[in-house]
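Only one protein chain is missing; all other protein chains are in place.
A and B label the chains in the order they appear, each numbered from 1.
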Amino acid sequence: MSELIDLTAAQAAERIRAGEISATELFEAYRERAAADELNAFTWVAEAAPESNGNASKPLGGVPVAVKDLFCTEGVPSQSGSKILEGYRPPYTATVVAKLDGAGAPLLGKTNQDEFAMGSSNENSAFGPVLNPWDRTRVPGGSSGGSAAAVAAGSAPWAIGTDTGGSIRQPAALCGIVGLKPTYGACSRYGMIAFASSLDQAGPLTRDVTDAALMFRHMIGRDQLDSTSLEYPGEIAPPSSEDLKGIRLGVPEDLTGAEGGIEPGVRENFEATLALAEQLGASIEPCRLPHAPHALSAYYLIAPAEASANLARFDGVRYGLRVDGDQDLVTMYSRTRERGFGPEVKRRIMLGTYALSSGYYDAYYGTAQKVRTKIAEDFRAAFERFDFIAIPTSPCTAFELGAKLDDPLAMYLNDFLAVPMSLAGIPAISIPSGLSDGLPVGFQLAGPAFSESRLLDAAHALERAIQFDGGRPMTDGGGNAT
Amino acid sequence: MTAYEPVIGLEIHVQLDTRTKMFCGCELSFNDPPNIHTCPTCLGLPGALPVVNERAIHFGIMIGLALGCEIAERSLFHRKNYFYPDLPKGYQISQYDVPLCLGGRLGDVRIHRVHLEEDAAKLNHLGASGRIHGSDRSWVDFNRGGTPLVEIVTEPDIRSPEQAREWLILLRTTLRQLGVSDVDMSQGSLRCDANVSIRRTGTSELGTKTELKNMNSFAYLERGVKAEIERQRRLLETGEEVEQETLHYDPATDSLTPLRSKEEAHDYRYFPEPDLVPLVVGEEMLAAARADMPAELPAERAERFERELGLHADTARLFAFRAELGDYFERALGAAGSQGNGGLEPAELSNWIPPLVERIGSDADPSSSNVTPESLATLATMVKAREVSRDAAREVLTLLVKEGGDPRAIVEREGLGAITGEDDGLAEIVDRAIASDPAAAEKVRDGNMKAIGPLVGYVMRETKGRADGGEITRLIRDRLQG
Partner (left out) sequence: MLDRDQVLHVARLARLELGEQEVARMAEELSKVLGHIEKIRELDLEGVAPTSHVIDVVNALRPDDPTPSLPRDVILAAAPEPLNDGFGVPSPGAA
């Protein structure tokens, strides 16, 4: 069995299509591990492998995929980590999940997450926190913590998550795996339980860059059901680069120089990775993103504002939790939402409602959208001189469970290296670049809109040189011993 | 007693006659069983997204063109946020400060704006009256939710309840001719609220306005507005102030009850809808809308009736603004022409429509009566040719309304043919009239034509109205004055 688990998704798909291994056997191997998961990474696991339905001859060969809880999966619980949707089974399936299934990647299980994708530690789930497979006293990151932990622990070959302000990239970094946030609009949002509509994007969490490219290739495409989805220009080829000759990397000192921002261990690893990139032929220079330091503030106005409207549908009328009792309508609404939402979600709904409210719109939401315009302009200007922006994914490695729960602002500040790309709608990838005190560190590359192919290629070259060994959590008792 | 002048503006909602809803492909419903036309989008299920119906835009542009509005080159959808059971997402997708159309005019009333939005679902109340007060439980039917609506807001140019009613009829005729809606107030495809204020005549400042709702017929609109003007007048005359509030008009009791007071005024927290992209109306869309417009809209038709056909201004407006009258009239005109109309002027023919309307009821459509346009034309021609007197013709009309048929046959059957001076017997009746009232006869002999009335009346009675009044007068005068 351990051989099967050791294969990357791409490798497994190839072997299955070549008839060397059985898709059912592979599914079963993962299913068992997922069911036995001790990290609380899963909220639901398939009961059996799908009946053979020709998956073996499809591009993804029947390699199962773990899906973040907020993707609607017909007939299967889709709760977005929230009590207000506990047990909710939607009557339809999200487009990207259907696409992957159609390409031969059946549903392995639903993964745990921060409630409504709000959080950076997966401690905000109504179904309990997820543990980091590298050290179970620590968080896996969030909000796609379950997806990241499952992939890192070898309980899933690969997974999809969502990234609104770093929720794919940051857990990928904290768990030592690859995470890609695509260009906004590249993947359909239909069937994704919404957090912040202008920021949410689905994307892969995988063991390596090749797997990320393979999954992404089968996720993209214009969806008639999502007005904000685009026809992706060009194809995503399997990445092949082995060097970075001619690649110009820009390092934004407006962010890396931030006071009290980045942990020393992370910074050290970042510098070392930059040196490696140089050896591979990249040129490295500082670049300016003057408004990037304000990205966090803009993000924490725009995202909660959109969320406050997106979460208004959870009112106990048509589905989900309702607090019953002899009461009037307004009380029913207010008690249902009070009981059904966790503290972080309530905080953000309040923040968002306030930012949109009469008398405050211009000062808060309106201003934030102007800052957003400037941030996008900053990136466009930078990309005239540089191919990619290089920066750490997260300012710190995995912190201890409970360490930041008392201070919401401290938790929010974790996101400052990831949110600028989200606001600008540009793609960014995190790859594991080493360890700091035994915990994984992520290296982030961001590129202009629709540059995923080149981004994946550059990441591939770097990954090859870094030679990160992600196997320890799979064998060390951190995840499931094989 | 101070003279007050009413200042009235109307806010109209029109349900569009598309096949599917505004933001999803569910079919529109017509008194169907509850909740059989829903989908994730119009039910507000988690993860669902809206997609704009292109035909609704097409109809919206047509309405804008018909009302002489500026069609915005670029407009946006906005979220209007509030909680109510008939609003599944907890917000309505509407348009706010960048609507599809601004400005315009129809008849004497200027248009402020026209925009697109989605209709709410239907909230039904249990309990005897079916009304909201006094019921304990309600239930929602989402069939209607998501129906495309156009909202038309006028400037406060209306100065009387009658004008409000007449203008709304004009609007309804215009929209009917565009073919964009059934515009049936009893079915709810045309809904009208009124904003009413009063001010001292001759002043230009606006008084506090109230909003009137629940007037679902033209008659109720007129009565409701009238009642509100009275209420405000009484308040101001007793030294009180008009409060800004929303009032519900009850036609059964002619009373107005407050629905919401100012304290409950909503803070809608409008922001641009991130799930939809901007609407850009280019030349192609405008050309397509123009191509679908009818050749002649009511305002143009009124002008043609007056200018080219020589109808009286009021008649021209009546026939143009009540299309069923205008259509019937033009068919009758056509029939008269093909009958060889003997010099019948359109204006003369038009005089026969009001008596017809009197007999069939002011809201009825002449073309569904027993009187065909051909027979009306025939009747009018017969009167012009003096084959039958005006009075006798009225009797024929009554019979035509009752039983249909051919006017000539009726005249023959009832013996209503005109009696003229050439007929035997008329001279004899004139002699008897003169003999019956020597005093009157004496006055007429002396030149006092005013005294001729009783003598004419005698002959009319004796001939059962078959003789033409003018003819009788001439005969008597000739007899007496030689």
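Here is the rule we go by: a contact is a pair of C-beta atoms (placed from the backbone, for glycine too) under 8 Å apart; a residue touches a chain by one contact, two chains touch by 3 or more.
As the structure is a prediction and not an experimental result, all values here were calculated from the model.
Novice: For the chain that's not shown, point to the residue among A:G221, A:P238, A:G265 or A:P408 touching it.
Specialist: Answering carefully, the residue with contact to the hidden chain is A:P408.
Novice: Where the complex has a chain not shown, which of B:P272, B:P294 or B:G469 is the residue touching it?
Specialist: B:P272
Novice: Return the single residue from A:T137, A:Q224, A:S240 or A:Q279 that touches the missing chain.
Specialist: The single option touching the absent chain is A:Q224.
Novice: Check each of A:Y300, A:F383, A:F443 or A:F468 against the chain that is not shown and name the one that touches it.
Specialist: A:Y300
Novice: For chain B, which positions touch the chain that isn't shown here?
Specialist: 18-20, 24-27, 33-40, 43, 51-57, 74, 76, 83-85, 123-126, 132-142, 267, 269, 272, 274, 276-280
Novice: Hey, which chain A residues sit against the chain that's not shown?
Specialist: 88-89, 91, 184-185, 198, 224, 227-228, 230, 291, 294, 297-298, 300-301, 308, 312, 315-322, 324, 327-335, 337-338, 341, 346-347, 349-351, 353-354, 357, 363-364, 366-374, 376, 408-409, 412, 424-425
Heads up, the rule we're going with is that only the chains that are shown with their structure count from here on.
Novice: How far is the middle of chain A from the middle of chain B, if each middle is the mean of its Cα atoms, in Å?
Specialist: 59
Novice: Along chain B, where are the residues that touch chain A in the complex?
Specialist: Per the stated touch rule, the residues are 40, 43-52, 79, 81, 83, 85, 88-91, 140, 267, 269-271, 274-277.
Novice: Which residues of chain A touch chain B in their complex?
Specialist: Going by the criterion above, the answer is residues 70-72, 78, 80, 85, 88, 90-92, 94, 189-194, 196-198, 224-228, 305-306, 308-309, 311-315, 317-319, 329-330, 333, 353, 356-358, 361, 365.
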